[in-house]
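For this view, one protein chain was removed and the others were kept in their places.
We call the chains A and B, going by the order they appear; numbering starts again at 1 in every chain.
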Amino acid sequence: MQLGVCYYPEQWPRTMWADDAKRIAELGITHVRIAEFAWSRMEPRAGEFAWEWLDEAVETLAGAGLKLVLGTPTASPPKWLIDAYPDVLPVRADGTRWNFGSRRHYDISSETYRRECLRVVTAMAQRYGRHPSIVAWQTDNELGCHDTVPSYSPAALTRFQTWLRRRHESVEALNDAWGNVFWSMEYPSFEAIGLPNLTPTDANPIHLLDFRRFMSDEVAQFHREQIDVLREHAPTADLLHNFMGFFTTFDHYRFAKDNAIDVAAWDSYPIARTESIALPDEQKARYARTAHPDVSAFDHDRYRAIGSGRFWVMEQQAGPVNWAPWNPVPAKGMVRLWAYEAFAHGAELVSYFRWRQCPYAQEQMHSGLNLPNNELSPGGLEVQQAAREIAACAALSALGAPARATVAVVFDYETQWMFEIQRHGKTFDYQTLVFDYYESLRELGLDVDIVSSRVDLSAYALVVVPSIAVIDDALVNQIERSEAQWVFGPRSGSKTDSFAIPSTLPPGALQRVLPMQVLEVETLRPTLAPALSIDGARGVAIHWREHVRANGETHVDAQFDDTWPAVLSRGKVRYVAGWLSHALHRTLLEQAARDAGIETQRLAEGLRIRRRGDLTFAFNFGAQSVHVPAPADATFVLGNALLKTGDVCAWKDV
Amino acid sequence: MQLGVCYYPEQWPRTMWADDAKRIAELGITHVRIAEFAWSRMEPRAGEFAWEWLDEAVETLAGAGLKLVLGTPTASPPKWLIDAYPDVLPVRADGTRWNFGSRRHYDISSETYRRECLRVVTAMAQRYGRHPSIVAWQTDNELGCHDTVPSYSPAALTRFQTWLRRRHESVEALNDAWGNVFWSMEYPSFEAIGLPNLTPTDANPIHLLDFRRFMSDEVAQFHREQIDVLREHAPTADLLHNFMGFFTTFDHYRFAKDNAIDVAAWDSYPIARTESIALPDEQKARYARTAHPDVSAFDHDRYRAIGSGRFWVMEQQAGPVNWAPWNPVPAKGMVRLWAYEAFAHGAELVSYFRWRQCPYAQEQMHSGLNLPNNELSPGGLEVQQAAREIAACAALSALGAPARATVAVVFDYETQWMFEIQRHGKTFDYQTLVFDYYESLRELGLDVDIVSSRVDLSAYALVVVPSIAVIDDALVNQIERSEAQWVFGPRSGSKTDSFAIPSTLPPGALQRVLPMQVLEVETLRPTLAPALSIDGARGVAIHWREHVRANGETHVDAQFDDTWPAVLSRGKVRYVAGWLSHALHRTLLEQAARDAGIETQRLAEGLRIRRRGDLTFAFNFGAQSVHVPAPADATFVLGNALLKTGDVCAWKDV
Partner (left out) sequence: MQLGVCYYPEQWPRTMWADDAKRIAELGITHVRIAEFAWSRMEPRAGEFAWEWLDEAVETLAGAGLKLVLGTPTASPPKWLIDAYPDVLPVRADGTRWNFGSRRHYDISSETYRRECLRVVTAMAQRYGRHPSIVAWQTDNELGCHDTVPSYSPAALTRFQTWLRRRHESVEALNDAWGNVFWSMEYPSFEAIGLPNLTPTDANPIHLLDFRRFMSDEVAQFHREQIDVLREHAPTADLLHNFMGFFTTFDHYRFAKDNAIDVAAWDSYPIARTESIALPDEQKARYARTAHPDVSAFDHDRYRAIGSGRFWVMEQQAGPVNWAPWNPVPAKGMVRLWAYEAFAHGAELVSYFRWRQCPYAQEQMHSGLNLPNNELSPGGLEVQQAAREIAACAALSALGAPARATVAVVFDYETQWMFEIQRHGKTFDYQTLVFDYYESLRELGLDVDIVSSRVDLSAYALVVVPSIAVIDDALVNQIERSEAQWVFGPRSGSKTDSFAIPSTLPPGALQRVLPMQVLEVETLRPTLAPALSIDGARGVAIHWREHVRANGETHVDAQFDDTWPAVLSRGKVRYVAGWLSHALHRTLLEQAARDAGIETQRLAEGLRIRRRGDLTFAFNFGAQSVHVPAPADATFVLGNALLKTGDVCAWKDV
């Protein structure tokens, strides 16, 4: 368990730096991230680098025994660069250019900007790449934030056409794959293809999807170009990018492939996230001060997979923030709890944002570990407590590696894009569906891996696929070879790779192992809720329901009151023909876990547990104190069996 | 009763065509519409026509005994045309140009595009105009759909100025008619007049109205130009355009005048329409799977008038669609019911959209009579049933012509435009008011004609005018000559043709037959609902209420609790000084019908009846089974007196 912090020396008088370094170290923090927005100070005028201040900051921090993470400053090109190359500014979907004056004001497809980025990153890497205290580098900052991917610029258009040529080889093949005969959308050449904005009605969904795939590749390539420079000059450092929670604009699996990152780092703001995502208002109300119990864990488990087992929290909420519709103060204990929660899910490092609240500019209402007057904030005091606890307890300071879970949940970025492009009903959201399944498993006390469908899943006893748009032969082969129980949710196998309905009808290739066909689908207004029972439990479908036909030996395990099948199975494979109300998802997964030989329990409301090494951690996000389900003879290394709101404990099973 | 279907040979392998034709004919379908989006296949490159595939498609279908409706392809100009003439792309109200990539991406005022359309239509008409199996031609597709009228292009501006010059003769006359002295809006010349977009606050309402009148004329002229070509080359075919439901952007009466169409065809999607229009949420919930009982009938009755008695359903919903906020599967029976309903209202042909669900592109989630795997869909099976029933029953296959109703409801397009331009309260919508009156009459078991105020109304016993902005002398003359009962709703006679308040106050010229004046009007937030009684029934005004004064011999039949008159009358003319809650509209129309000697009944909830020839049809849109109000000795030619949800029956009164 290692603690870090984000620090911006350029924002404070040099006279404060030494004291800051000393106090950071004394607090028990080992890692400090710096520099990722400081381009205007690194290069005040075109080509004139000014490293002296950064040299001093690095030495001051290193001198206090701290390890450093250096950020490349490309998320905020300075004004002189924009004035020299105005085409670096990105273009909105309505054709307007964005302005300078905040951050992320660059077109990711601009070759001018790519060149400028490599220039500054190379200079920075040459100077600091082999510094012994610099243990990691971060590229840019939160790629895609503020909806800055995509850009609709001329540069994006040209590169999109090139990308399409590479993917489709001939324009005839593209017209065929896209079905452009529909509405006479056929293109005479790749040069004739435009971006899919400003169409009077829906653009072709595959046009939109290929544009999203292209933009996802652009993001990955933008990062990769910096990585190639950093690998050369900083050969021993961990290279990473700080991803965001619940963020799906690019495919993180593809981004991470071929060692583009050494560790998956992400920025965790659980309370603002809870307020921002599509949760029922009742849940937003209940968890306003603790954050939803699964909102951080969901991304911990996802980024652990993206980092091939290694993940950091690069920015951790340290108190109230400034960017959600409402920004409450976290309940007492949460700032500490989130650190333990991240560690329990396998984090190597939890780095708080930020050392001291900046009293000016855009983030002045964003808290840090210190108040603007330089006293520890309430969150800072909680971090101090956690640091002391960890230092005092060997079982906590040297955790074992997290074990592979027995349960996998498949999350797929392209599915998110396809169902955003084609929600069909305005309340359908794929990630929300995945989250609902994930929450159900966590309420059953299970540890979960969130994984890509393209990895080897043979070690899992239960594989849950809340939905996956395209089911290819490789996945069906995995199922056939697998011993696991498999659960597929609605819309699974409903599309081909070219965004069309499979010729055999959905669920497409899944029919090889589960003979059935989806005849019709429907989206449901909130007042339309087909009822059903599963094992005596009553519930309804919401958002989405399918009319399916069981073929061959497929069995109907549960049906809607109107007799349409609700759950179908053959052998170890289940299919759920609708988005079921939450309690039914839990019942269903309980059955599947039982069939997989996995023991479950029903945790108290707001309670979550997670195992790491030989420890079991418990976290109370609920409004009431609860007893944790520890064995009677468990040894507590942190806290005890009675857990108050916002508290955490950990025990060893004897 | 004839059945049709929409078919897109260009979207399927040629190897499927013959089987498709055979199966279409075997299903009992007689008419097939083709070609209306196929420009890129008819003319793959500028000037190079490729008719061979269309020749084969036509011959294949005709060879199976099918009659054809050919669509001109002008709703989707191909990419080479847009690249050659980029000014064909329309301009949005904010000044941005729309892009290629979907459909309807053309500026209806572009003279370039008009020329290109005539070129392709002429070529097509010359080739197919006299083909014996081609019984009808459709121009373009759903003119105005996706809010593509108006366009704010330079071409539209020039033509608008010309239109204004023709209407107003001198700019002084225009300044006077528009009242441009207000806010110094006077124009020095016609060339100085702009389009009414991007004004810091409201544009002059008559500026907006004249622009809407102009755009309505542009749509009609665009269609007319094609009709002139088609008449020449296809002299015996029925010429038509496929209109839309609840669509009021252009004046369909003016569009249809001077034989611009032979039959009014329209596209009927009852469930998506129910979800999309301004109905109370309670009704949207209740009728989510059956559609609102009057939502199709309303347009059947409207288009029957627009077609001077002849109307077709060119596209009929055949299952779930893709474009409403939510898209449920219709209740069992509805796909069949809608056909009978259309026939009962006088349709000659009901043509389903579409033969087979297209697995790719924008409408892949739009159902058809066949699933993408080419088996009949649930809707297809219902059509099969209907076709067999009709074939088996002479009384159904050879229906009499629909008789003129005894009740007329006046619908007026300019009133819709004026009250959209000047809602005055954000929940006031004219068409919704008309629909509320129409629904009341239908709940009373009455057949209704929806008509223009400009036709001869002398044959009706009851004329209901839910509102009409401008009451001219011609209409008052009709009232004076008429024997009918007349009911006028609020805002009637509230405007002059130049969008001003009449100098004698509203209801303007109506005062000649009903002396009264509207002193003040008010729009009502949902919490403000002045109460009243009519004949002991309690209710409220919603949306709109007027403070009126009865003059001369005018009698106050009902008043609000605050003593303002609610219903006024003199002799056969009634005026309703507010938008009353629904049950009061029904009570009021019941009284008026009684005074007109028309017998009414209160149908069970969700039940509707409609007479054609010697048959009475009954339709159950409600959640409960009901007994239809057939005489005890009626002869049923379809179904029986107990009607389940989604079912239809028909009987002869003996």
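To be clear about the criterion, a contact is a pair of C-beta atoms (placed from the backbone, for glycine too) under 8 Å apart; a residue touches a chain by one contact, two chains touch by 3 or more.
Just so it is clear, the structure is predicted and the values come from calculations on it, not from any experiment.
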Quiz item: Which residue, A:197, A:316 or A:377, contacts the hidden chain when the whole complex is considered?
Solution: A:377
Quiz item: Of the residues listed, A:112, A:201 or A:327, which one is in contact with the missing chain?
Solution: A:327
Quiz prompt | Contacting the left-out chain in the complete assembly, out of B:48, B:282 or B:520 | solution = B:520
Quiz item: In the complete complex, which positions of chain A touch the hidden chain?
Solution: 10-11, 37-41, 44-45, 73, 76-80, 83, 90, 94, 96-105, 145-148, 275, 281, 284-285, 288-289, 319-320, 322, 325-329, 357-365, 367, 371-373, 377-378
Quiz item: What residues on chain B make contact with the chain left out of this view?
Solution: 94-95, 178-188, 192, 194-207, 422, 424-427, 498-505, 517, 519-525, 527-528, 547
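FYI, only the chains that are shown with their structure count from here on.
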Quiz prompt | Rounded Å distance, chain A centre to chain B centre (Cα mean) | solution = 48
